[in-house]
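Of the protein chains in this complex, one is absent; all others appear in place.
Moving on, here comes subunit A:
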């Protein structure tokens, strides 16, 4: 039962596992990969039809002569092999005579449910930008930060929003001050807030350190409608002093605000440096003044990006290009912006109401989730078509998408159908994994629990939503891949 042709393979454990019956069907396959690190000579193999993913993976490891076996996944005609080769052929009606072209890629091991954290109310946004900590915003109007590094309740609550908080993110500290961390948030009360809290120095000798109390640094007063998204630049892995605390806010009123939170810039009370600026600024409502402490001062935006004709659901900075930003909204468009001149550079339209936006690790590739239950990829090179790829699978609107921080092809999406799906762009017809939310204790499956926010840092995947809890999975098998260079 070993392999024929000019590639004699020493009998592997996989081969010995195959039934010893000589009458077993054999299939001709050709294994290819786009990952040069794992490439094997292009040879035709004859393998038994009952081989599955595991056997093929063993085969490649044998060929590569890896000391520690690497699990691989196999794509046939851009769908993942989840059964035996013979079953695949029978299912798709592929003739067993032809040579199957199989692409293999390092496997992502199935995520494992890790923990469930309770939340005060529906979770509207979640961030994993700082390792070990989960920042969430809830519809109760509070942000909360769960971190194992924190003392006893291991939970910091940021309360200050009058109404539901709809988005939250970390902001890189401008001074790189150790022990201080900034957080920005926005919500229904149309007011963005920038918070500062001090990360407690973990001292084993003094475990009873009091929880740090976050303080509001700035209020971002621009939007006349609820703020749907607050995003900062990607946090540098190591805090460098050069990290600029820039922020993008997007609101239901269709405008995107660009903020520079560097101390001393655009700070303070009305700055009469232009009529346009003046127009954009809004007087604070008396009610808001009453409720908030007069410790902070309001901030004015660097620029305002106008162009969307409906609610902007997400606006974010480009991962690499400092002057580039993207936004997607309910007006069916994804727009790219040049921040240096505050103008629109590209508009791509569709017929979908876009609920979320994420940039993949590869440049110019965006992913969106929309109400028509699709995850779509948008290629933002100039000449490319609008939507390059759609991935059907969700049964409810895709409320959130989160790209893998390093892998250019992995994506997680959360939907109203109470599942998180992990996608590989090479397998658009079928999700890599479907992660249903664990059943909530106490409730007897009363309808579907909408997922409103998903984030992952490559190792952990967190999702939150209607269930007022944050569910975390461990995506351990995701290999730290080398990002594809253009």
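Here is the rule we go by: a contact is a pair of C-beta atoms (placed from the backbone, for glycine too) under 8 Å apart; a residue touches a chain by one contact, two chains touch by 3 or more; residues count from 1.
Criterion: contacts and distances are computed from a predicted model.
*Asks:* Looking at UniProt, which of "Translation machinery-associated protein 22", "Ubiquitin-conjugating enzyme E2 W", "WD repeat domain-containing protein 83" or "Ribosome biogenesis protein ERB1" names the chain that isn't shown?
*Replies:* "Ribosome biogenesis protein ERB1"
*Asks:* For the chain that's not shown, point to the residue among A:86, A:397, A:428 or A:458 touching it.
*Replies:* Candidates A:86, A:397, A:428 or A:458; residue touching the omitted chain: A:397.
*Asks:* One chain is left out of this view; which of A:94, A:116, A:163 or A:362 touches it in the full complex?
*Replies:* The missing chain is touched by A:163.
*Asks:* Based on the whole complex, identify which of A:64, A:225 or A:302 touches the chain you can't see.
*Replies:* Candidates A:64, A:225 or A:302; residue touching the omitted chain: A:225.
*Asks:* Per the definition of touch given earlier, which of A:28, A:353 or A:389 contacts the omitted chain?
*Replies:* Among A:28, A:353 or A:389, only A:353 touches the chain that is not shown.
*Asks:* For subunit A, which residues reach the chain that was dropped from this view?
*Replies:* The missing chain touches subunit A at positions 122, 139, 162-164, 188, 190, 223-226, 252, 282-285, 310-311, 330, 351, 353, 355, 371-373, 396-397, 399, 416, 447, 450, 452, 466.
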